[in-house]
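This report concerns only the one structure given below.
Note that this complex is displayed minus one protein chain, with the remaining chains in position.
Up next is chain A:
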Amino acid sequence: MAAHLKKRVYEEFTKVVQQQEEVATKKLRMTKPSKSAALHIDLCKATSPADALQYLLQFARKPVEAESVEGVVRILLEHYYKENDPSVRLKIASLLGLLSKTAGFSPDCIMDDAINILQNEKSHQVLAQLLDTLLAIGTKLPENQAIQMRLVDVACKHLTDTSHGVRNKCLQLLGNLGSLEKNVTKDAEGLAVRDVQKIIGDYFNDQDPRVRTAAIKAMLQLHERGLKLHQTIYNQACKLLSDDYEQVRSAAVQLIWVVSQLYPESIVPIPSSNEEIRLVDDAFGKICHMVSDGSWMVRVQAAKLLGSMEQVSSHFLEQTLDKKLMSDLRRKRTAHERAKELYSSGEFSSGRKWGDDAPKEEIDTGAVNLIESGACGAFVHGLEDEMYEVRIAAVEALCMLAQSSPSFAEKCLDFLVDMFNDEIEEVRLQSIHTMRKISNNITLREDQLDTVLAVLEDSSRDIREALHELLCCTNVSTKEGIHLALVELLKNLTKYPTDRDSIWKCLKFLGSRHPTLVLPLVPELLSTHPFFDTAEPDMDDPAYIAVLVLIFNAAKTCPTMPALFSDHTFRHYAYLRDSLSHLVPALRLPGRKLVSSGLSPNITPHEDPSHQFLQQSLERVYSLQHLDPQGTQELLEFTIRDLQRLGELQSELAGVADFSATYLRCQLLLIKIMEETYKMEFMYSGVENKSVVDPLFGMCEKFLQEVDFFQRCFIADLPHLQDSFVDRLLDLMPRLMTSKPAEVVKILQAMLRQSTFLHLPLPEQIHKASATIIEPAGESDNPLRFTSGLVVALDVDATLEHVQDPQNTVKVQVLYPDGQAQMIHPKPADFRNPGPGRHRLITQVFLSHTAWTEPCQVEVRLLLAYNSSSRIPKSPWIEGGEMSPQVETGIEGTIPFSKSVKVYIMPKPARR
């Protein structure tokens, strides 16, 4: 076997060489005949079908140009007629299909032949393949009605074939090419317009499950192509729901869903009764029933589709959450109902008593319907399913339905809360996200909140963060609820100190959403006493800061609250307002002069003082007329410092401020460069004139070329550059062209000195990409020990803000003490997207080194890779002009955008 393989590899290798020779002859314009001719010769040479097959396989490896396709097709067809071996014919048929897909080749010329050979073909497999080829031809010519009709005709004729493969392909053909318009104008050939839907519908009852599936799929295909399906299909599809084969059931569920979306309001009778219901409700009931199907694929499908049935009546919707419990034929209340009752009776959190859940009233045995006729309990089953795929689908569906129906949202809350305890983290996470999405519609009861908060102790950071996000937008009904949430969050904080920021943020929103509920809690939270002064809490305690964040945010809309503050609270406010400005809002405090006190609460961003400050400082810079070294440099330096500070204070302006500061720094550098050049020119003696002048000619020429090219490329953007250096440069172009290098330099120098700053219009939303490495924390004194030469895995966990396309741009860099640097590309799966603009990188970095005598620190940091060419082609102006070689080879590089973290490692020498 191995020898055989080797031989084949060798053969192929030699063949490849031959091909190259052929390619070389291309210059002589011999390719076109030679391609088909070579094939022809090969096929004639073939002594056995196996040989012919080999040739064909080889032929299929290389592409064929559009102009030689027809010739090749003729050769293939010719051989097809002669060939007796079905496998070779099969290959030819598949090649025909491939060739007809060639771009630029119109396959209508080979259709007749294809149909012809179809009629004489006996082998079912080849037939199926030929139909596939016809499908390829048909899809290539979507406009040609006549051809489509003809193909549909052919498909109909072969629908009665005994092989399932052929029937499958026919149905596929019908689904893809069946005519859309009912009244196609009488065709010249007089082909009757067939009712494609009816023909396909007949095959819903085929004996082969594969054909049944294909029929349903074809029907769905028709729908996708815009053909309106008849309502009669609904009943047929319903029957298929009890098919023996899962793929049929799965497709049937889809079809029912499609029909229910098409005819939601039509009325269908309920079998074995005189009542009638809306079709969408009926379909909903049927799909709900499939949530307890035997096959999990069908269950997933059904659960997913339930979510998008929004027209269903609320009565049916609410049934999905009702399972009608009973015990020994007596009605029993669910744990949810009991919890609700306990809550409303004011007795929260009672211990479970023996017989607490004892069933109450008797049930009429006749009325109990064990096989749910409707939607009864579908979600209860779906959420309890053994496959987590089904559970996730059910949670998603719940989410979508709850978003469109507030009353349903209220009802499904208990179930979602229960899902917080699922055994699979993905499901838990999904249900927390779902809850967040519907949180506008709901208010959490205290007992529900209790369950939600219990999850705060989860050891998974993802879960906790998701939960914080959820709490940010939850409505709580009582002050006890707020208190409970605060206590649990503080517990969370002590257990997982790394969650600090996320918890503070969460409390910020919690406070601003519930000012009136926080108000009565303030004395308790601040532990103030009406008569006695209490000890001043530690200002650096994260828990205390958390409490203050809650209170200050509540106080923003509750003017009576500051009256309850003690003196040190005000002091702490001032400090926090400065140090954590993104968490602590501006307050109107009595007796305090604050900038914001005079302003109305709803200030637009432009009237915002910090924004004004930004504008003013930028305008000050732009008003500079000349790049006068001394004063300008100082002003620039101050402005840069101001901007940076502003960015730190005002998180929403951070992007703009940092961006401007960076821009100004560029200007500053330019000034410095000029200054240094003068130094070079005038401070040093003995600089040979020759050594400077010779390259100058070349440089000048190049410079002029570039300016010229620049002008052509940026012609559309030139008006933006008025009054700048560029503008003047272009004005002076004719003069420059004629001048000598020395003069050019002189002119340019003068111009540079006179030019003003380019006024950079700032877009509203500039965000700075940033990254924070959470893990490794870099605080450990215990070195990570490993045997040298082997690797050690280091878990890296980081949050990324405002990074576009992190999968491709974010890299991890490890710097060893010996200066060696290692770049690691994280896998795309390592990035998660917890919220808009935010990403989280959880990956493993493998470290290795030769043995050290002592533990030492390596640095880990994140880099943002860029490729200058990757951005340029997107801009519209490059389309016209040809690319200069400089632009073409984009500059690649990386920018570090996170603080580096030091990790203590110790590669030990290997023991022998």
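Methods note: a contact is a pair of C-beta atoms (placed from the backbone, for glycine too) under 8 Å apart; a residue touches a chain by one contact, two chains touch by 3 or more; residues count from 1.
Keep this in mind: contacts and distances are computed from a predicted model.
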| item | value |
| --- | --- |
| Listed names "Serine/threonine-protein phosphatase 2A 55 kDa regulatory subunit B", "Integrator complex subunit 11", "Proteasome subunit alpha type 5" or "Large ribosomal subunit protein uL23m", matching UniProt entry of the absent chain | "Integrator complex subunit 11" |
| Touching the absent chain when the full complex is considered, from A:Q54, A:T139, A:T451 or A:T478 | A:T451 |
| Residue in contact with the excluded chain [from A:N84, A:N120 or A:Q207] | A:Q207 |
| Touching the absent chain when the full complex is considered, from A:L383, A:I545 or A:V901 | A:L383 |
| Residue in contact with the excluded chain [from A:N440, A:S460, A:T662 or A:N867] | A:S460 |
| Contact set of chain A toward the excluded chain (per top definition) | 160, 162, 205-208, 244, 292, 294, 323-329, 332, 334-336, 351-354, 356, 365, 368-371, 377, 380, 383-388, 415, 418-419, 421-424, 451, 454, 457-460, 495 |
